[in-house]
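Shown here: the complex without one of its protein chains, the others still in place.
The first chain written gets the first letter, and so on, giving A and B; residue counts start at 1 in each chain.
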Amino acid sequence: MATMVMNRVLRHESILGVLLVAALFVLSAQSEHFWTADNLLNQGRLMAEVGLIALPMTFVIVTGGIDLSVGSIFGLSAILLGVFWQNMGMPLPVAMLAAILVGAVAGLGNGFIITRFKVPPLIATLATLALYRGLAEGISQARSVRGYPEWFFQLGQGEVLGVPTQLWLLIVCFAIAAFILGMTTFGRTTYAIGSNEVAARFSGLKVDRAKLLIYGASGLISGLAAVIFVSRVSTTRSDMGTGYELDVITAVVLGGTSIFGGRGTIIGTGLGLILMQALKNGLALSGVKGDGTIVVIGAVLIAAILVGNLLSRDGD
Amino acid sequence: MNNLLEVSGVSKSFGPVKVLKGISFDVRPGEVHALLGENGAGKSTLIKIVAGVILPDEGEVRLEGKAVRFSSPREAAAHGIATVYQELLLFPDLTVAENIYLGHAPKTRWGTLDWNAMRAGARALLDALDSPDLDVDTPVGKLSVANRQRVEIAKALSQNAKLVIMDEPTAALADADARKLMEVVKRLRDRGVGIIYVSHRLPEIFALADRVTVLRDGTYVGTRPIGEVSESDLVSMMVGRAIDHLFPKAETTPGETVLEVKNLCYRNVVKDISFTLRAGEIVGIAGLVGSGRTETALTIFGITPATSGEIRIDGKPVTISSPDDARRLKIAYVPEDRGLQGLIRPQTVRENVSLAILDRIAKAFVVDRSREGSLARQAIERFGIRTRGPEQRVKQLSGGNQQKVVLAKWVATEPRVLIMDEPTRGIDVGAKAEIHALMSRLAGQGLAVLMISSELPEVLGMSDRVLVMRGGRIVGEFDHKDATPDAVGAAMTAAKLGASLESAPPGLTGAAAS
Partner (left out) sequence: MTAETMTRPIPIRRWKSVFEAYGQEIVILGVIVLLCIGVWLYNPRFLGANNFLSIFHSNAYIAIAAIGMSLVIISGNIDVSVGSLIGVLGTIAGTMAVNGYPIIFCWLVPILIGMAINAGVGFLVAYVKIPSIVVTLGMLSILKGGLISVTGGAWISNLPPAFMIAQFRLFGIPSSVYFMVVLTVLAALWMKYSVFGRTVYAIGGNPEAARVSGIRIQPSIVGVFTIHGMFAGIAAVLFATQLQVIQSTVPPNLELTVITASVVGGVSILGGTGTVIGSTLAAILFAAIGSSLVFLNVSAYWLRAVQGLMILATVLADMARRRRI
């Protein structure tokens, strides 16, 4: 019994795993800098923010929804961190918590619009993408905040046992998310909503509550990622997080989660994330600048769904 | 007489299931030809073939003597075949005129749409259908169901149809509207149009049809002129065997009152419903489609919570505002639409069976896989589900076995009230008997069962008591021994006992329209 399940679940993931190994080979052959502890750990540091947000995004997409506003919530939390600390004089730890809480509230706002007003997630989060970013811009008036205390940078630039702090955080959150989605009743509810929301409702599952929690978590984690990011780059600006939704959604979709809902795993998202980061690193090492990289990511997104469509037509 | 339509030896299979087995019948111009059969008999598939939606695997269709093979509905329409479906295929944001002419709108000299001609034409068609009150500029989304139906028929007329197929046209209409519709159908017939009229409502068929063809389990049973056949003849042609053999309802003495419903209302569809349900009994709810039975069930189950009235469990008043509430109160609902509401088709038997009791087979939120697995295996054995194992995807099972999975899911919640909505719809006869046996057994174990069904023989055979609903209200209650097809059928359609719909005095049917 267990083997049948494993077979179904791991087919996409195994292809991904093979791809990943192949990519790692190519990249290490291409540049001697790639396969060094320094570089790998640094890549781990860089991908933490997108990685964290990709975790709740997996839940969102598995339910058949989407959250385009994660980048804007990211920016809003980043700005408010600066505002809470500098303009309002809160102690920094409190400001950090408050900024994360703002993210959660923003996410719950999304969830509320989606469940209470039945607005499709695409539209709701497109509107809040504008609204939250607009609030960030309006509040910050394009001023940036600097001068954070030294200990703050431990989070984004420091290490614990030689591994970047945020990478530990990512690993812990990854494990928790994988556990919830794969093993708990909440995870089952998530899959049920994505496969057939009506039947889930008719079976007594609390669909609206689940959605609220998922979108709220998406916002909360975006806020957390923002705090880490600020700690990493030492400053806050209102345009932070612009375009993050692309990276996050690509990682999730690349990992085998179906954009139509009902299928997907956290392990897959993890593999997709690593593959994407490897790709970015490889491009950077061959001298391609950041803008060229997003061209590739965009193409990867489209290609991933295309391949996913083809795969699901053979399988199942 | 030359036949308008001739169907010979038509067969169709969907995967391993043969849905139509060598059907032959014909339709003449200027006749209303009724097509009768239980759910799953193959009526929908047959009319889809005639309408050009799907192609037959074997057999031939001839239109006015010439063999035809339509590869699309548009092609069929171009040849003069129009269909009025049950799920109305209209565009809610476009106007009545535009809906009528969509796909074949009149054009001006320069090739642009001629709105004036469109509106004038629509007006003329609606007047021919005796609907002067319908405004051609109203968006269709704002019309009542009855009016939308008229737009659909006007659409068929606008294509100069020679053959019009109507699939359960009065299913969602109140009596007054249904009678008006029947007038429209008669006008169509008088114009020489041939009409295939698919309907469950026997009184209507007797009022309207010239001939009737009966299908059963995908086979052709027979065609009779309407004057040479009675209701019970038709029922036995549809069902195929004496009623008692099908329904193994054991005699039980009902126990305590479990569920009590008093003056239950939901908006305008559930009106002042009151009844009681006791442990061990099966209460059947009969009624035409649209009479409010499913709506009542959904209100009790919490999908559309009551706007007024009371529900009592074991004598204590309760509030049910969500399916979760209902579930906690040990109320279970096996829904009408198995595929959409009852099952998660891409998931396995194991996952579907445990869906309603996830919290109870979990330890600290973690789903206990081994308990889940044994639950599924037990269900497979107890309910006789024919499957390769708990890991098979539910969508690969037959209709009967899928229904058993839904039933198993709900029985796992250890309910005290079990509501079953159209329990054997779309299920082959063998599986039907199994489901009925299961229902009897569950009632015998002390469950209170509420059974909603559109199949009169099933209601009459399985129920200890029969409630009849019409227009959102309960209009009749019968004990098992008093529940005869005539009595129940009359209550369903508000016709005087023994008389057909046509000869019912206007006062009686007028009072029924609500």
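The working rule: a residue touches a chain if its C-beta (ideal position, glycine included) is under 8 Å from a C-beta of that chain, and two chains touch if they have at least 3 such contacts.
Owing to the predicted nature of the structure, the values given are computational and were not obtained by experimental measurement.
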| item | value |
| --- | --- |
| Chains in view that touch the one left out, judged over the entire complex | A, B |
| Residue among B:94, B:176, B:226 or B:437 that touches the chain left out of view | B:94 |
| Of B:72, B:144 or B:263, the residue in touch with the unshown chain | B:72 |
| Touch criterion as defined above, residue of B:2, B:112 or B:370 at the omitted chain | B:112 |
| Residues belonging to subunit A that touch the chain removed from view | 66, 113, 117-120, 122-124, 126-135, 137-138, 140-142, 239, 242-243, 245-246, 249-250, 253, 259-260, 288-289, 291-302, 305-306, 309 |
| Those residues of subunit B which, in the complete complex, touch the missing chain | 53, 72-74, 77, 89-94, 98, 102-103, 105, 107, 111-113, 115-117, 119-121, 123-124, 135, 137-139, 141-142 |
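The rule is short, and it goes like this: only the chains that are shown with their structure count from here on.
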| item | value |
| --- | --- |
| Interfacial residue positions of subunit B with respect to subunit A in the complex | 303, 322-324, 326-327, 333, 335, 340-347, 350-351, 355-356, 358-359, 362, 365-367, 369, 373, 389-391, 393, 409 |
| Contacting residues of subunit A [partner subunit B, same complex] | 1-2, 4-5, 183-189, 191-192, 195-196, 198-206, 262, 316 |
